[in-house]
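Worksheet for the structure shown next.
The complex appears here minus one protein chain, its other protein chains still in place.
Then we have subunit A:
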Amino acid sequence: MEKKSYQTNHRRIATALSIIPGLGQLYNKQYLKGIAFLILTGAFFGVFADLLNMGLWGLFTLGEQTPRDHSIFLMVEGILALIVLLFGIGFYLFNLNDAYKTGLKRDMGERLSSVKEQYNNLIDNGFPYLIMSPGFLLLIFVVVFPIIFVVLLAFTNYDLYHSPPAKLVDWVGLKNFFDLFQLESWRQTFFSVLSWTIIWTFVATTFQVALGMFLAILVNQKDVKGKAIIRTVFILPWAVPAFVSILVFAGMFNESFGAINRDILGFFGIDPIPWMTEAMYTKVALIMIQTWLGFPFIFAMVTGVLQSIPEELYEAATVDGATNLQKFKNITLPLVLFATAPILITQYTFNFNNFNIIYLFNGGGPAVSGANAGGTDILISWIYSLTMTSAQYSKAAAITMLLSLIVIGVALWQFKRTKSFQEEDMM
């Protein structure tokens, strides 16, 4: 490549001057813009100097003396400072780039755009940023900010014994993660919760998917009468708010007055079962309830897919002498699975984090002696009780990080396979 040479060197000078934002623009004779940039820069430091100074110091040390410094507030300020700093850096880079580009135009002898054109340009290019900014700001404060906070928390010793304002919180590096895997009590609880989470996710989801599909195919048979009514009834468990149903089931499975033990099992002459006090039975009950709650969704989806399969496919198969089973295996099943695969995977991730059913049914219990998690706690409900009842904030944060990594991993793997990634211009 031949290097272009210009007689003037405006672009370099403008960029160099823009080390202080605004000067480069002034040099480029864009006075209004230059002054605006200068004022913005001044205002930025004027308003945020304290926050940046205090926040970054706080983030680094997490406080030095107890009554004066509140480690957690300092951390929050620190994250705010980081976010502000990031915006500042973004603006700074934009400023450098702008000065360079305008300088380049001057070097090439092009006419510079007038103030009015600049204004129009700003409106046109700025419009998407403008209309996005409210949503984006909210997202930063209620979603991104908490995530950063939790990630940082995972590397501290914040718990009941290191709790501001009485005590300071310190950075401890990877200690929480090491504890989870090395300290006997934590490791045992962690792995038993993790394994139940995985079993729960697979068994409960598979049951609801299988039942939903089976019923959809059953009802979709041509000679079944009263399809509309049957379908409405099968959707009912989905229509009732889940928290209501779960609480109702908690009553039904209650050992002293619940209908399951008293009316149903009693009717068949079976002894009462300790649904709420023995982990094994609670688990069975949870899986049955989730199947009840979850199958209508799959049922509705699969019914939609089944109705869109063209009749000719089956007719052609009949002509070729296929049996019902063959038709099902070679036409129905592949089409249904193909169309619903992405949704099926979200069902698994949903149950992986299905806090409501675990907590509302039995509070993650029954309690297990010697462990700080209940017998049916899954990761998310364990995190909840670590945070809200035993104040193990940093451990909870570390587990949250591990859990998020699992979920993101699975979800990314899934989205890589959907077509939206392959379509051009989709992204």
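In this text, contacts are C-beta pairs under 8 Å (C-beta built on N, C-alpha and C of every residue); 3 or more make two chains touch, one makes a residue touch a chain; residues count from 1.
The rule is simple: contacts and distances are computed from a predicted model.
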Could you check which of "Acetolactate synthase", "Adenylyl-sulfate kinase", "Maltose/maltodextrin ABC transporter, permease protein MalG" or "(R)-2-hydroxyisocaproyl-CoA dehydratase beta subunit" matches the UniProt name for the chain that's left out? "Maltose/maltodextrin ABC transporter, permease protein MalG"
Pick from A:Val144, A:Leu160, A:Ile199 or A:Leu337: which residue touches the chain that isn't shown? A:Val144
Which residue, A:Leu168, A:Met301 or A:Val336, contacts the hidden chain when the whole complex is considered? A:Met301
Specify the residue from the set A:Val76, A:Leu96 or A:Leu313 that touches the hidden chain. A:Val76
Just one of A:Leu86, A:Val233 or A:Met280 touches the chain that is missing; which is it? A:Val233
Using the document's definition of touch, tell me which of A:Thr8, A:Thr346 or A:Thr389 contacts the absent chain. A:Thr346
Residues of subunit A touching the missing chain are 72-73, 76, 123-125, 127-129, 131-132, 134-136, 138-139, 141-147, 149-150, 153, 215, 218-219, 221, 223-224, 230, 232-245, 247-252, 254, 256-257, 259, 263, 292, 300-301, 304, 339-340, 342-343, 346, 349, 353, 355-356, 359-360, 363, 380, 383-384, 387-388, 393, 396-397, 400, 403-404, 407-408, 411-412, 415, 418-420, 426-427
